[in-house]
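Starting off with a structure, shown below.
Moving on, here comes chain A:
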Amino acid sequence: MRNLGWLRVPFIFTYAFLYIPIAVLVVMSFNASKSPFVWTGFSTQWYTALFNNELIRQGFINTMIVAVGATILATILGTLLAIGVSRYFRSAIVEAYSLAPAIIPDLVLAIGLLAFFALVGVTLSLFSVLLAHVVFGMAFVAAVVIARIGQTDSSLEEASRDLGAGVVTTFRKITLPSLAPAIIAGALLVFTLSLDEFVIAYFTNGPTTPTLPIVIYSMVRFGVTPEINALAALLLLVSFTIVISAQRITRLTDAV
Partner candidate 1 sequence: MSASTTQSGRGAARRRALTGRAIFAGPGLLYITLFMTIPVLLVLVYSFFQRGRFGGIVWEFTLENYVRAFEPVYLNVLSNSLVIAGTTTVLALVIGYPTAYAITRLPKRWRTVALVLVVLPFWTNFLIRTYAWIVLLNSEGPINSSLVDAGIISAPIGLLYTPGAVIVGLVYAYLPLVILPVYASIERLDRQLIEAASNLGASRVRAFFDVTLPLTLPGVMIGAIFVFVPSLGNFVVPELLGGGKTVMVGNLIRDQFLEARDWPFGAVLALFVISLLVILFAIQAAISRRINGTGKRYAAKQVTHA
Partner candidate 2 sequence: MTLDSTNAPLLRVSSVSKAYGDVVALDDVNIEIQQNEFFALLGPSGCGKTTLLRSIAGFEDPDAGAITILGAGSGTGSGPGEGGQIDLLSLPPNKRPVNLMFQSYALFPHMNVRKNIAYGLEREGLGKDEIAERVNEVLITTGLTDKADVRPAQLSGGQRQRVALARAIVKRPRLLLLDEPLSALDRKVRAEMQIELKRLQHEVGITFVVVTHDQEEAMSMADRIAVMHEGRVQQIADPVTLYSQPANVFVADFIGTGSLLHGIVANAVLLLRPEAVHISAEMAGAQLHGEVVETHFFGGSSTTSVRVAEMETLIVASHPGAPKFAVGERVGISWNADDAILLEDQP
């Protein structure tokens, strides 16, 4: 910090800018007042109110169904894809194609899927949201696992294959264990992404099964309530915990 010189100014500004809004939300979620702006004393009543809110509870259940399902599918497909791309293709174009769903703007993917589901006659429901979340989730898992494969050396697998083990045996005995941390980290990331994803869910969901972000969206449109503050604080806690665990499992930032 000390030797940053004048760079301290933007440095401190950035972190204040990133965290003050979050901090304000969390503090206000413990506010006794009904006004979300004026602090009148400590209370956990909004958390209680939250748990009694039927809409939010249903939204949470819907979100969990999608997030768990999408995580399982995306992790399996993404891991296989990463191995296939970095071990059997070694082509920059195939790799870029595999990661494209993570870069394409969510709105474009959302309307494309809406049009596609309408065309092939898939009824919009939690299942169509799940199918959509798997596409970009898979790309994120693949990205994390590809980065990990880049750090490990392939001679173990080659040795295993030289010794007569087939592709599948080699995968089960050698590849999978060495990639486990990256796979778990990737799964955790997909889970948070799916948990928080709004735009694609908004377009590909049926009208009767809103996910939590869709519930939040409709609440926020109507204005500010202390209940949302409490919900925000909880969601922040969940995301922070998951992302920090993922970071500790594989040093994600080393892949920069």
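Simple rule for what comes next: contacts are C-beta pairs under 8 Å (C-beta built on N, C-alpha and C of every residue); 3 or more make two chains touch, one makes a residue touch a chain; residues count from 1.
If you want to know what made the cut, all candidates are chains of the complex that A comes from, given by their letters.
As the structure is a computational prediction, the values presented were derived from the model and not from experiment.
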item: Touch assignment for chain A within the complex, options 1 or 2; value: 1
item: Residues of chain A that touch candidate 1 when the two form their complex; value: 1, 3-4, 7-11, 13-15, 17-22, 24-25, 28, 35-38, 77-78, 80-81, 83-85, 87-89, 92, 94-109, 111-116, 118-119, 131-132, 134-135, 138-140, 142-144, 147, 161, 167-168, 171, 189, 192-193, 195-196, 198-199, 203, 213, 216-217, 220-221, 224, 228-229, 231-232, 235-236, 239-240, 242-244, 247, 251-256
